[in-house]
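One protein chain omitted, others in place.
For chain A:
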Amino acid sequence: MSYMLPHLTNGWQVDQAIQHEEDKVVCVRFGHDWDPTCMKMDETLYSVAEKCRNFACFYLVDISQVPDFNKMYELYDPCTCMFFFRNKHIMIDLGTGNNNKINWAIPDKQEFVDIVETVYRGARKGRGLVVSPKDYSTKYQY
């Protein structure tokens, strides 16, 4: 479903997308369109994009095409999702120990919508760190 979402093809575009969104959460998926993990994530992203359009926008970035952020954001995973609000990176306590990003695919739409909404609500209240409603630490993986 990657072809249904807007791609950012250079560092400048990524910057602008993040900086110029005034009242929405910007969710950026870093990865490759052909990557199976990304494919799963993109499917979720695409299906929730319409539902969340009032408070979030979603962009895809190919980390081979745009390597500018790889070092800064430590983009070494096949698929990484990060959230920004008013040019500020919003961290999420996912229970995984890495609060900076979601570096796996979330196939459950409702779960993802809830995360995005929590990020939006938290960010609007000035929080730099929000708690994801679901704990993704291994003890909950059945």
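Throughout what follows, a residue touches a chain if its C-beta (ideal position, glycine included) is under 8 Å from a C-beta of that chain, and two chains touch if they have at least 3 such contacts; residues count from 1.
Everything below uses one rule, namely that contacts and distances are computed from a predicted model.
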Review point. Hey, which one's the missing chain according to UniProt: "Mediator of RNA polymerase II transcription subunit 27", "Mitotic spindle assembly checkpoint protein MAD2A", "Oidioi.mRNA.OKI2018_I69.chr2.g5891.t1.cds" or "Ribosomal RNA-processing protein 42"?
Key: "Oidioi.mRNA.OKI2018_I69.chr2.g5891.t1.cds"
**Study point:** Of A:38, A:52, A:75 or A:102, the one touching the omitted chain in the full complex
**Key:** A:52
Check your understanding: At which residues does chain A meet the chain that is not included here?
Key -> 11-12, 15, 18-19, 23, 51-55, 72, 74, 86-89, 91, 95, 100, 108, 110-111, 113-114, 117-118, 120-122, 124-125, 128-135
